[in-house]
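Every protein chain except one is present and positioned as in the full complex.
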Amino acid sequence: MQRNVRLGTLTGVGPTIRRLSDDRGIPRDTSARAAIERLSSDIVSFRRRHRLDQVVVIHTASSEPPFPLSATHQSWNKLDKALPRRGTGVLPASSIYALAAIESDSGYVNFTPSLGVHAPAIEERARQRRVPYMGCDGKTGETLVKSVLAPMFAMRHLNVLSWVGQNILGNRDGEVLSDPKTRASKIKTKDRIVARIVGGAPTTRVSIDYVPSLDDWKVAWDFVHFEGFLETKMSMQFTWAGCDSILAAPLVIDLARFTALSHQRGAIGSMPQLAFFFKDPMHCGTHDLPGQWAALVAWSKIAKADA
Amino acid sequence: MQRNVRLGTLTGVGPTIRRLSDDRGIPRDTSARAAIERLSSDIVSFRRRHRLDQVVVIHTASSEPPFPLSATHQSWNKLDKALPRRGTGVLPASSIYALAAIESDSGYVNFTPSLGVHAPAIEERARQRRVPYMGCDGKTGETLVKSVLAPMFAMRHLNVLSWVGQNILGNRDGEVLSDPKTRASKIKTKDRIVARIVGGAPTTRVSIDYVPSLDDWKVAWDFVHFEGFLETKMSMQFTWAGCDSILAAPLVIDLARFTALSHQRGAIGSMPQLAFFFKDPMHCGTHDLPGQWAALVAWSKIAKADA
Amino acid sequence: MQRNVRLGTLTGVGPTIRRLSDDRGIPRDTSARAAIERLSSDIVSFRRRHRLDQVVVIHTASSEPPFPLSATHQSWNKLDKALPRRGTGVLPASSIYALAAIESDSGYVNFTPSLGVHAPAIEERARQRRVPYMGCDGKTGETLVKSVLAPMFAMRHLNVLSWVGQNILGNRDGEVLSDPKTRASKIKTKDRIVARIVGGAPTTRVSIDYVPSLDDWKVAWDFVHFEGFLETKMSMQFTWAGCDSILAAPLVIDLARFTALSHQRGAIGSMPQLAFFFKDPMHCGTHDLPGQWAALVAWSKIAKADA
Partner (left out) sequence: MQRNVRLGTLTGVGPTIRRLSDDRGIPRDTSARAAIERLSSDIVSFRRRHRLDQVVVIHTASSEPPFPLSATHQSWNKLDKALPRRGTGVLPASSIYALAAIESDSGYVNFTPSLGVHAPAIEERARQRRVPYMGCDGKTGETLVKSVLAPMFAMRHLNVLSWVGQNILGNRDGEVLSDPKTRASKIKTKDRIVARIVGGAPTTRVSIDYVPSLDDWKVAWDFVHFEGFLETKMSMQFTWAGCDSILAAPLVIDLARFTALSHQRGAIGSMPQLAFFFKDPMHCGTHDLPGQWAALVAWSKIAKADA
């Protein structure tokens, strides 16, 4: 296992990750283009060395700060010309990995809230290379619970007034998120789900705090304030105490299998059938878990019938 | 409104309700048959007086202790012969009301965990009289939440080891449930849902305690112990603080409308499309809320298209 | 360590413990007297073999059902005459152990809600033998929290209306408490503390359920309903997730030390300075933790000054 590990890139990771990474030995790529070529070549070598038909790239690196898109990111033509530029401002690291996957003809999954494939230019390139992809941000804990509770309030016409969530966690993920800029990416994917499901304009708040003593555990407390018949205000609260890596691992394995299968079946572009796994599924209207589950099951049956 | 209220029966209510009821003026029916005839006649008079096409009877009386069925309750022929017997042992009050509804050609809904229509003989009679019915036990709070959370654990293959619920409430319902015999009925409909959804043999416990200071509020605490990847144990807990009558009222109104519509459309016997509203839906395989919701929506669309 | 372990007695343990104990090899004592003599002699041998000045006996066996006292238990004279009787009805096992401690001149601590030394006849005998003792029931978790929160409500004149506690645990202690008779002892020591501290007549409930998946963990949920200015009702709830043996172990060590020191200083009878450690401290008026702590600290200072 250890022999297959290759070094990533520090291009476009931002100051927090750079500070945390053990700097020694990580190659200094001169441009985004150079980084993409090096990483893509690592993937191809891996595929050949193990005589594999397919590789799936799953991005599980630390969250990056939000990356503002410009005109450069609107078409592959423009982005392609900018990639050889010196310096690190063209693309965040997550998008460099996404392009390394695409250029090596590998299916790609973004398990984080970082940008990854989520720019028109990169999606265009993925379609050109006939590669399937999906994201963003694995739905492992608090947001998973939101995605079943929020539809319950909606189905019963209980009007959600406010939904406040406090997350505390102690692992490297938590350490990276203690940087307010990085946290902003994560809060965005965690926070928007409730309003999308229940509609209206509920007050929603999501906080994330780094609490080292928790190690790999995440504790989340959510408070839901809602209104029933005759404008009576009621409340529900839950506390989730989960082990993040343990919750993520089987999803990553499932995503590898489903992406490989989709790729074999000729899927190109985003894979809405995998919305079930994500906090903020790309190009998907369905945010409630049961609807996402039904879509995944339906797709699996078709795939199985074809096999 | 007040002028339309008629007195019920004390036949078959059990000692707790008898003690709580203000005894003065409630007619002493000499047999189950006599009570059914009196109540049925009250319903018919109400329908005529208000020139109604239909009446729907919704049972929301206090919970009764579990009522053991015997050979007498297996066919209408046998039960019909037993009804004129003196004394109160033939049927619980909830079933007397169910038969009063059936004999007056009214649709019937059991919003409680009491027996109601739920005996082969009574269901047979309802089909003879071409009357639709449904139950048991309105799903307003803690069990509602269970019916969306339990499928989440199942969809994610998170193995539910234990699910413990503690309910405290302060209204008349709570006072009646402080009798351990009555509580047994309620605990049965509240407890079985988790194992039915997640499968396996989780440890499940449901407690109910009467806490007068809460008035019409119900507070429920649920603790879920579950196992993920590599047998890692994790937990989730929630506290629900709801106002029971406020949560029940709109469901009762919806049930009246849906039952009336079903009756008009010629429905006879149990109405599985209304499973969404019940803790323990009669003759239904689906216990998860999203599945029940999908069934209700599908049925409504057909009914609307026909209209 | 293992070489110092001696077998206990099955006399007076009740059916649950008897069923759980691996029966093979446990001596069948013919009477309470015989059991006391055998166990007392084991303690004396232990003291001599290790050339010890003192031994402290700390009772941490499984909880027993409540044991009703009769005239026999009101004076040592009467009890002493009853001890040689055949059969197991004279004393529960915990009291046999207490008398074994007393007869071997050992200080005695009851870390459980079982009877132990808590009968006039046994206390009389302890004073005759000039032995100090204390109990009942180590205060490790939920009740510990109650003993600081209840005084807070009292100090602020916030009127406690109701206090409901639900305890779930998975170890042998939990298994024994799944017997309702045994549970009754435990609930008594856990439940009375609130009313004793806050006064008035709050509704208090304590439930205990055996949930095997929790292993040695105990989870307790407490809900406090209270009333402030202008009769406004408010609430507080807490969840305690503790590892019972880990919480008990240091208390047992402290109790051994404090009891040994008290014995050396010539203490006879109950030791109110150790109330800090117990759910239901014998012969003590103070139930709030800070008051108990102040008493322990004051006593320790005197003991230290004398040394």
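Read from first to last, the chains carry the letters A, B and C; within each, the first residue is number 1.
The definition used in the following text is that a residue touches a chain if its C-beta (ideal position, glycine included) is under 8 Å from a C-beta of that chain, and two chains touch if they have at least 3 such contacts.
Just so it is clear, the model here is predicted, and its values are computed rather than measured.
In the whole complex the chain that is left out makes contact with A, C.
When the omitted chain is restored, the residue from A:E37, A:D80, A:E124 or A:D209 that touches it is A:D209.
Residue C:Q237 is the one among C:S21, C:Q74, C:S178 or C:Q237 that touches the chain not shown. Of the listed positions A:R38, A:R85, A:R127 or A:K233, the one in contact with the omitted chain in the full complex is A:K233. Contact between chain C and the absent chain runs through residues 144-145, 148-149, 151-152, 155-157, 228-230, 232, 234-243, 246-247, 249-250, 276, 288-291, 293-294.
Chain A meets the missing chain through residues 161-162, 164, 166, 168, 203, 205, 207, 209, 211-214, 219, 221, 223, 225, 233, 235, 237, 239, 241.
Note that only the chains that are shown with their structure count from here on.
Arrangement of the chains shown, judged by which pairs touch: a linear chain-to-chain path with two open ends.
Of all chains shown, B has the CA centroid lying nearest to the centroid of every protein CA atom. Summed over C-beta pairs in contact, the chain pair with the top total is A-B. Measuring from the averaged C-alpha position of chain B to that of chain C gives a distance of 45 Å. Multi-chain contact residues of chain A (touching two or more other chains): 239.
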